[in-house]
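Missing here is one protein chain; the remaining ones are kept as they sit in the complex.
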Amino acid sequence: MKSPPLRLVNVTSYRVIYGDTDQMGVVYYANYLRWFERGRSELLRQIGLPYPIIEQQGFHFPVVQVACRYTQSARYDEVIQIETELVEMGRASLSFRYRIWREADRCALAEGTTEHACTDHSGRVTRMPKILLDALAAALILRMPRCSTQNLDRRGNFFASFAIALNLKPPL
Amino acid sequence: MKSPPLRLVNVTSYRVIYGDTDQMGVVYYANYLRWFERGRSELLRQIGLPYPIIEQQGFHFPVVQVACRYTQSARYDEVIQIETELVEMGRASLSFRYRIWREADRCALAEGTTEHACTDHSGRVTRMPKILLDALAAALILRMPRCSTQNLDRRGNFFASFAIALNLKPPL
Amino acid sequence: MKSPPLRLVNVTSYRVIYGDTDQMGVVYYANYLRWFERGRSELLRQIGLPYPIIEQQGFHFPVVQVACRYTQSARYDEVIQIETELVEMGRASLSFRYRIWREADRCALAEGTTEHACTDHSGRVTRMPKILLDALAAALILRMPRCSTQNLDRRGNFFASFAIALNLKPPL
Partner (left out) sequence: MKSPPLRLVNVTSYRVIYGDTDQMGVVYYANYLRWFERGRSELLRQIGLPYPIIEQQGFHFPVVQVACRYTQSARYDEVIQIETELVEMGRASLSFRYRIWREADRCALAEGTTEHACTDHSGRVTRMPKILLDALAAALILRMPRCSTQNLDRRGNFFASFAIALNLKPPL
């Protein structure tokens, strides 16, 4: 029997301010990208590696692609929730998926994705920093204490690409 | 011999301010969506129908989907150019494509698309306002003064979907 | 012996995102005004009268003046705290004072003020809505259960102007 894939997910919340809205009476569409950023920032903090630490080590994750689909409008003073999931990881790239909903009634508002390159200070594409791989491995292992390493590579897409990024050969 | 498809395109420029940048020293990724909005706003003005007029008539074009691919970074004080093209038009929707480049060396920075619904004041999806269809028709006819109406429907995707939106049957 | 003046104060916190920063590596100066807005919004919620309720009743509090003094820079990923105090209230105006500090070391970052008019939907200046006066009175009385009404007008500037706004004559 196949295990469900491992997922690395963070949920954080945000209160909409007046400055987020536009004259249609709803949140301006560009501001959802600020929420995506907040979400992935919290996900990195959750695995013990806040993005400032990554930058101090000389790495950046600039966005190379973003997409967002808007289904309902967020409005002033509402609390929205931002679910962020790490969905892909390559040697020099990573991708997140986001879902935004209104806290009060859990109504889905938007969903989207971002793809990021990994670059050094000069902007050159470079391999993922080892500190990130270590933090991810620790986060994942904490969540499956009894599984053998042999099972790890059966746990779905995330781990597969994660393993590739780590340059690991199955069985681990 | 087939005519090249008709295109409805606007190019406008913008000077990057400090407030558009982030601590990576480049323009923050969400701000490109502000430029997309500036671009489509100028395209509507170009066809003689500024968006405030559309809103005064009780219509809105909320964004239902956006995508952007970033290739190079825009930087503080650079002049960027925003090319906007109307690429799709349905009974109650329209889509724009955008290309952003740096004016100085015409280096491509980003490209993207937005899809919009057409809604009334209450947010209900509704048919495109006739004033927009008329303005588009006028803009297109101005640009092909000698062609017969019979040729119009051979002029590529834009016109085809435009004609459908107008509920026209070829020959016009 | 004189009582200390009554103060109506809210403290709320905010995590700085990348999008708040500029290429100097610190929060862009205009974004502090977003924090001021967040602060006064929370103060109104604290007294049981969120700003959306005020707007639903047909009132707005547009900013007519703002000032901010910056002493230290807020930086990416820091948690800042926003202290908001209602400091003046007239028949058709109110003012808030703000102090921003970094949560980690309580270092003062900025302080400022905003002055607001009270207007109706058409933008005309109008008297403060009664629901706000009632909410303020309730908030203040809750905090001084044993004092007689006779003492109220000795409690400093806020109450004095509050009383004037209410058109009250001491003793209440």
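Read from first to last, the chains carry the letters A, B and C; within each, the first residue is number 1.
Note that contacts are C-beta pairs under 8 Å (C-beta built on N, C-alpha and C of every residue); 3 or more make two chains touch, one makes a residue touch a chain.
What you see is a predicted model; the values in this text were computed from it and never measured.
Q: Which of these, C:33, C:53 or C:107, touches the one chain of the complex that we don't see?
A: Of all options in C:33, C:53 or C:107, contact with the hidden chain holds for C:33.
Q: Using the document's definition of touch, tell me which of B:38, B:69, B:99 or B:127 contacts the absent chain.
A: Only one of B:38, B:69, B:99 or B:127 touches the chain omitted from view, namely B:38.
Q: Tell me which stretches of subunit C touch the chain missing from the display.
A: 24, 26, 29-31, 33-34, 37, 60, 62-71, 73, 123
Q: Of the residues in subunit B, which ones touch the absent chain?
A: The missing chain touches subunit B at positions 15, 17-19, 33-34, 37-38, 41, 50-52, 76-77.
Q: Mind listing the subunit A residues that contact the chain we can't see here?
A: Missing-chain contacts on subunit A: residues 18-19, 21-26, 28, 30, 76.
Following the convention adopted for this analysis, only the chains that are shown with their structure count from here on.
Q: Select the chain whose centre, defined as the mean of its C-alpha atoms, is least distant from the mean of all protein C-alpha atoms.
A: Closest to the centre of all protein C-alpha atoms: chain A.
Q: Suppose you list every residue number at the subunit B-subunit C interface; are over half of them used by both chains (same) or under half (different)?
A: same
Q: What is the distance, in whole Å, between the centres of subunit A and subunit C, each centre taken as the mean of its C-alpha atoms?
A: 36
Q: Mind checking the centre-to-centre distance between subunit A and subunit B? Centres are C-alpha means, answer in whole Å.
A: 31
Q: Taking each chain's centre as the mean position of its Cα atoms, how many Å separate subunit B from subunit C?
A: Measuring from centre to centre gives 42 Å for this pair.
Q: Which subunit C residues reach two or more other chains?
A: Correct list: 18-19, 76.
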